[in-house]
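This is the structure I have questions about; it appears just below.
Of the protein chains in this complex, all but one are displayed in their positions.
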Amino acid sequence: MAGRSFKHFSILPGFWPALGFSVLYLSLIVLAPLSAVVLKTTTASWAHFWGTITSPSVVASYRLSFGASLAAAAINAVFGLLVAWVLVRYSFPGKRLVDALVDLPFALPTAVAGIALTTLYTEHGWIGRLLARVGIRVAFTPLGVLVALVFIGLPFAVRSVQPVLEDLDAEIEDAAASLGASRWRTFTRVVFPLLRPALLTGFAMSFARALGEYGSVVFISGNMPMRTEITPLLIMTRLEQYDYAGATAIALVMLVASFALLLAINLLQWRSRRYAEAR
Amino acid sequence: MAIEVRHINKTFGSFAALRDVNLEVKGGELLALLGPSGSGKTTLLRIIAGLETPDPEPAGSVLFEGRDVTSQRTGDRRVGFVFQHYALFRNMTVFENVAFGLQVRPRGQRPAENQIRRRVKELLQLIHLEAMADRYPTQLSGGQRQRVALARALAIEPKALLLDEPFGALDAKVRQGLRRWLRRLHDEVHVTSILVTHDQDEALEVADRVVVMNQGRIEQVGTPEEVFHHPASEFVMDFMGSVNLFHGRIDSGKAVFGPLVLDRPETAANGKAARLFVRPYDLDIHHAHNGKPGLRARVKRVQSAGPQVRVELLAETGEAVVVEMSHAHYRDSRVNPGDGVYVSLRDGRVFTEDYAI
Partner (left out) sequence: MKRQDPLLLRCGLTAAALLFLAVFVALPLFAVFAQALEKGLAAYWTAIADPDALASIRLTLLAAGIAVPMNLVFGLAAAWAIAKFQFPGKNLLITLIDLPFAVSPVISGLIYVLMFGAQGWLGPWLSDRGIKIIFAVPGIVLATIFVTFPFVARELIPLMQAQGTEEEEAALVLGASGRQLFWRVTLPNIKWSLLYGVILCSARAMGEFGAVSVVSGHIRGETNTMPLHVEILYNEYNFAGAFAVASLLALLALVTLVAKRLLERKMRQDYADFKAAESAEG
């Protein structure tokens, strides 16, 4: 019987067609094109590669992309926890609507989010107007980038923590209270440690999404050289100048960062799953 | 339909589930495959059904009425299989579940719509669930689901009915009721049936013959009486019910276990170590020594809540002994915790290394 040693025998039909097609499709659509990035960088000269990824504007973009993503993820971790907490534990009119709304940043096309946010935060925008009076400018500054990244990262933070909060055993908190702990104590010493893995995962996923984000950010950032250029934009501009090698070089840096994050997230989720099972 | 398996071996990775299994199932009988988990009974059943294949080396075979079906697709074998967790099609009604086997037949062999409907109705009446025909499996209780699974298996008029621990997931009371119902069904329908179970009460109550399996091998095949009262090995005796175990020796035609001695003149295992297996109801308790050989013991505990009275004792040799007696007998015996008594033997099975005597 063909492939007896590869898969455990099963009487269900269609294994080889299904697997064969899947692997073929995966290779053609995902693996081959992705490997093109790696291969292209090997054909370019090292000098060009190094020069590109260390050029001042590119380095400035790293600072902006990484910095803003990190800050946005942190903000989302805090407010994501808040939103999840309120959704799980409290009731108020319209809660189901609000719960559905949390997914909006994930469902909304990035370009739409981009222009909407820009319109809101320019000096004539509804919010920008108010902030301008206090001397704060959001649109076309790194702050604007931050706002956009908070927007798109929120669902990941909330949805990571929500199921853990829902599954939280009320008995644990009752036990703490019966032992004399105040609410705050109970939260910090009992509840929060249980939430930490999920929060970390939510943070990491927010961060990963923010790092590669383009559409939501590219409008509100203003794309001013050395100041508000995000890294994906620089890939775009290199491409428009037909500097494929340069674009690929920057892309490789981003891919390495993304995959490292993906690995970290998978490890985190694997660990928290083991933790949950041990309970 | 008679079923035969010859030289069946099955390994999963490094685990040997079945080792050189040979078995003949008589046409029309209800056979129980009994054993603890890991004994291979489910694997054997699935091989007969065609849900698994035996190892190709050394070659084994499955025969239906003498015909080799080892390489035949499971769908072509015309057997009915009842899974432990029912495996009902959750998105089909009870009716559609039972009708499934008939509806998937190729055009040429498929019965007409109204014939299918009639057959399904008959079966639903047989299992007393006609009122549930339009319900979905999630709306049924466990016992009802299992009956539907049975009806579904019977719908295709199978040549054999294979049941994999069908009542394992049910409450004790439901299990007992369904067990008896299955036996009555078999008496009516007379399909060759093989039942896998780890519950020896179930096997003894329901089956015509019992196959006791352990670690991939068949230990004994026989009627319930044979297997229970004449176990062929220690494992069978131990598995089929509670036993008391004593250690001793064979000494010139007698099996000696402390003060308990049994005549075993025909044995050739002189001088060898031996083990004595005694059922709790084959032991008697006496307050005074009455001339018969008796083991001195002290009564530790008396459990009278149950169909029999269970007396737990500690023998002077340090062994724990359990004796069972009827309530009437117990009342007459006036045995109490703390009493020093004698335990005598009515019958027992002696096993040495290689022999059962």
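Order of writing sets the chain letters: A and B. Residues in each chain are counted from 1.
Convention: a residue touches a chain if its C-beta (ideal position, glycine included) is under 8 Å from a C-beta of that chain, and two chains touch if they have at least 3 such contacts.
Since the model is a prediction, treat every value here as computed from it, not as a measurement.
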{"item": "Touch with the omitted chain, as defined above, among A:116, A:132 or A:165", "value": "A:116"}
{"item": "Sole residue of B:64, B:86 or B:351 that reaches the chain not shown, by the stated touch rule", "value": "B:86"}
{"item": "Absent chain, residues of chain A that touch it", "value": "6-8, 10-15, 17-19, 21-23, 25-26, 29-34, 36-37, 40, 79, 82-83, 85-87, 89-90, 92, 96, 98, 100-105, 107-117, 119-120, 126-127, 147, 150-151, 154, 170, 173-174, 177, 183, 208, 211-215, 219, 232-233, 235-236, 239, 242, 244, 247-248, 251, 254-255, 258-259, 261-262, 266"}
{"item": "Touching residues (missing chain, whole complex) on chain B", "value": "49-51, 74-76, 78-81, 83, 85-92, 100-101, 104-105, 137-138, 141-143, 145, 152-153, 156, 169-171, 173-174"}
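By our rule, only the chains that are shown with their structure count from here on.
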{"item": "Between chain A and chain B, centroid-to-centroid distance (C-alpha), Å", "value": "57"}
{"item": "Residues on chain B engaged by chain A in the complex (per definition of touch)", "value": "12, 50-53, 73-74"}
{"item": "Chain B-facing residues of chain A, complex", "value": "8-9, 11"}
